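Let me begin by presenting the structure, written as structure tokens, before commenting on it.
Complex shown without one protein chain; remaining protein chains in place.
Read from first to last, the chains carry the letters A, B and C; within each, the first residue is number 1.
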Amino acid sequence: MTYLFQILNGVGLGMLYFLLAVGLSIIFGLLQFVNFAHGAFYLLGAYLAYEMVERGASFWAALPLAALAVGLLAGLTEAVLLRRIYKQPHTFHILVTVGLALVVQEFVIIVWGPIGGNLPAPEALSGVVILGDFVYPEYRLFVIVFTAALAAALWWLLESTRLGAIVRAGSESPENMALLGYDTLRINTAVFALGAGLAGLAGALAAPIRGVEPFMGVEALSIAFVVVVIGGMGSYAGALAAGLVVGIAQSLMATLWPEGARLVIYLGMAGIIVAMPRGLFGRA
Amino acid sequence: MLHRRAFLTTTSLAAASLAAPGLLRGARAAETALVVGVPLPISGAFAANGKFAAMGAALAAEEAGAALGRKVVTRDIDTEGKPAPAARKVQEAMGEGTRLFAGGILSSEALVMGKEVAKGGGVFFTTAGADEITGQECNRGTFRWSVPTYGAIAQTVRPLIEQMPQAKRWYTITPQYVFGEGLLTAAKAVFQEKGIEHVGNSYHSLAEKEFSGYLTNAIAAKPDVLLILNFGSQSSDTLRQAVSFGLKKRMTIVLAWASGLEQFEALGPDLCEGVYFGAQYWHGVDAPLNKALVAKLRETRKMSPNYSFAASYLLTKLLIDAATKAGTTEGPAMIKALEGLTYAGLTGEEEIRAADHQVIKNYYLLKGKAKSAMADKDDFVDIVGSGKSFLTPEAAGCKMT
Amino acid sequence: MSAPASTSRAPHADPLLATEALGVRYGSFVALKDVTLRVRANSVHAIIGPNGAGKTTLFHALTGRVRAATGRITLAGRDITRVPDDDRVRLGLARSFQVTSLFATLSVRENLRLAAQGRTPWQALAPWRGVTGGTTALATAEEMLERLDLTRVALRPAGEMSHGQQRRLEVGMAMAARPRVILLDEPTSGMGTDDIGTMTALIRDLGRDHTVLFIEHNMGIVMNISDTVTVMRAGEVLVEGEPSAVRDDPEVRRAYLGNMITGDLR
Partner (left out) sequence: MIRILDRPLLHFGLAAATVLALPLLLRSGTLASEILIYALAVAACNLLLGYTGLLSFGQGIFFGLGSYVAGLLLLRTPLPVPAMLIVALLAGAATAAAVGWLSIRRQGVYFVMLTLAFSQMFYFLAYTFSGLTGGDNGLLDVPRPALAGVPLSDPWSYYAYVAVLFLGLFAALQRVALSTFGRTLLAIRDNEARARAIGFPVRAFKVAAFAISGAVTAVAGALHAMLIGVAPLSNIEYHTSETLLIMTIIGGSANLFASVLGAAAYLVAGDLLSAIWPRWLLLLGLILIVIALFLQRGLWGLIERATALVSRRPVSEDSAPDRPALPAEEPQP
């Protein structure tokens, strides 16, 4: 019975991981850009939501606003900073985004202090759902439903809109996009802002579960990498599937072999790259 | 050494730009003033503790300086929360003549620094949690203020069992490393003695942030009490997630090793309400030295001392007092001055046990109160109980050499 | 330009490089199908065909860069179908690339030295051995510099040279391995008229002491210096024969030459 509940709980975790990773995956797919600052956007989203709620805003307003603000900020960063180095080797992608992540993290400490804070779940969702012996917080249930709806919307965006078509074409072959005559610069910025905004949304959404603290971005980044690699870089469906796999695996390991949870996750990540480098769903 | 000094003075201007790390730290001041090194995680993940601890140490130095009419300074050393920079920078400080050190928040850095300081003939006073510091890894140069795991469990689990005779089923969540094992072992011993059923334990790694899986395990075991044995932000995460799973209504939650005020501030009163916390220090403790400190701090800085601040204040004060008494900062005389010392501390009368350099002091059981019942913004908890419980030095495994 | 290289050979001698029903697939796309090829020793053998005919894929398969899905490849009678690409160099197979592929930051001499060293690569795995130790490779590099007329620019980074020089170096890298069969993928691609003349002479010259297999779009060169021409289309061999026979083949004319050649058939 416990296993069943662990799987259910893992689904909740997995949806959050999906949201965290999907932006990283889209950015990589289109821009071939390794974004080590993705965790920093997650961190920033959480703190912005926290700040707004502290100042009396409702969580429902803070959630989209935080995501939007992070997206705008990321778009700006892309336009003035990152686009200069797309053509450079990965080394410099990593260097500039590691630097950016440090700047954001230290900035958060300067503004909000080194001690974290608590962002309570909205009143309406602060209870629990009871299923026999199993207890599940309403807020986490909301996260599952919300993320599922968002995943569907994102699916629609990527599959049925012009932007989606461009992104998909661009992911398959970067030259395509220029050949088709699109303004690649603006599309790059838009996609980067979208990816980072999703990370910010994940941060704001996770804040009532995890609280906020200045180093939450580091852990988020490593989870996002694991999910993206297992799912296949640039793959939307892969991010969803791998998010769920990692969430469920982590939750099950809590019962089976807690000490080895991390070891198993990274072993899985290495195994996937060696055995199937494009991940579960990556395009060949 | 001599020619190096000479070189430094003659070419100091030219070299200043290149050799700043060596020159910026007042080398001259070190020769006349009494210096206490304060190795703390000032940057990195534990920066919050480091910040307050540095403030506490500075206050102690300031007070002592005024009282003694002598220049007393603290020297902040950023350990980055990691043993390697900690050891390296403490070595450096000793190379420049510093012999007294008060600091070390994390077990791993404190253990290393204790060894380094002892090797160099200095004295290191710490608040870190690892039992080994005054247990298997104890040494002449290291002193520890905080109560080890045995006492923390004895002053939290034991009184709660007595208070709640109907609560027979306990579940534990434990970080898997020496500190967590220490707490768990002590808790198990109490369970066995008191006939408590230990219905399960979840181990987790030091990097864990997601506790829902462990909480699901705990719920399945249907305990009366959830005993959380991790610390710092991990215990905050565990408590936060436990509350969101509605566990507060289903069972009693005990956090055996809380950091006190700074943790309560991060959690907020709603999460803390009704939860039991074990703590080394609370600013509401009724002891003269503590009352004076609280009054002074409220007046000058509009804040209440938290554990990091208070402990660091006291350690620095103890080192300065001992150095004044001994008339030197050199290790052997300092150790002699500190061993067996009984003094009026922040938790009442405290004693430095000579055999293992463990300070014998109170450990507190606190209970979170409702937001409406708080007298001021820092009044998060009531003191439910306190007392001194310690293993003998032999039982703790300390063989001083 | 004069008549084809005249080192005459017995027409039915065993081929030096041959394929038997060679097939290559990229996913579900069939890039090569049933290609059977005979390259006689010491001949100059041209491969022509429209874009997408599978010429470069054939080179990739011959040199081991892509794996053959079906069929086999033999070099001097030895089956090399499963031999890894780097080992094929040691067996005497070297190639140049259609798109210039040099060590751009290294000097021209170093490019050639490395290419010469590629024959005995395990010697280079010695981290303690200085470069002067590999004198054979250095000597080969010097010889190639002269033969390619690149001595003047020997110390310049390869990436900084003119396009014509880079193309010559590209071919020279294949030569430096002293192969039995040298494969040249569009050696004159992107060249000006002067450079083309030099390159044509170089290939003809190569034909004297090597077996040359080359892909070329310039029909003038093909007809001028080849002993054998293979025409490919859509991954298959259409016709194979002497230049004059191929030129006059009606199917080739219809399928390919008619709309490609602009009166340059000499």
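In this text, a residue touches a chain if its C-beta (ideal position, glycine included) is under 8 Å from a C-beta of that chain, and two chains touch if they have at least 3 such contacts.
Everything quoted here is computed from the prediction, not taken from an experiment.
Within the full complex, the residue among B:Val112, B:Leu160 or B:Leu366 touching the omitted chain is B:Val112. Only one of the listed residues, A:Ser58, A:Thr91 or A:Ser160, touches the absent chain: A:Thr91. From the options B:Ile42, B:Val147 or B:Val359, the residue with contact to the chain not on display is B:Ile42. Screening C:Asp14, C:Asp86 or C:Asp209 for touch with the missing chain picks out C:Asp86.
Residues touching the missing chain, restricted to chain C, are 63, 65, 84-86, 89-90, 94-95, 97, 99-106, 110, 114-115, 117-119, 121-131, 133-134, 155, 157, 159-160, 163, 173, 176-177, 190 (touch as defined at the top). For chain A, the residues touching the chain absent from view are 28, 32, 34, 81, 84-85, 88-92, 94-96, 98-103, 105-107, 109-110, 222, 225-226, 229, 233, 259-260, 262-263, 266-267, 269-270, 273-274, 277. Touching residues on chain B toward the chain that is not drawn are 4, 7-8, 15, 18-25, 27, 42-43, 47, 50-51, 76, 78, 80, 82-84, 87-89, 91-92, 95-96, 107-108, 111-112, 115-116, 119, 130, 132, 137, 177-179, 205-206.
Here is the rule we use: only the chains that are shown with their structure count from here on.
Between the Cα centres of chain A and chain C there is a gap of 49 Å. Note: centroid distance chain A to chain B, computed from Cα atoms, is 36 Å.
On the chain B side of its complex with chain A, the touching residues are 45, 47-48, 51, 176, 202-205, 207-210, 212-214, 216-217, 219-220, 222, 233, 236-237, 240-241, 244-247, 250, 262, 265-268, 270-271. Every residue of chain A that touches chain B in the complex is listed here, in rising order: 1-2, 5-6, 9-10, 12-13, 109, 113-118, 120-121, 126-128, 133-137, 139-140, 208-211, 213, 215-216, 219, 250-255, 258-259, 261-262.
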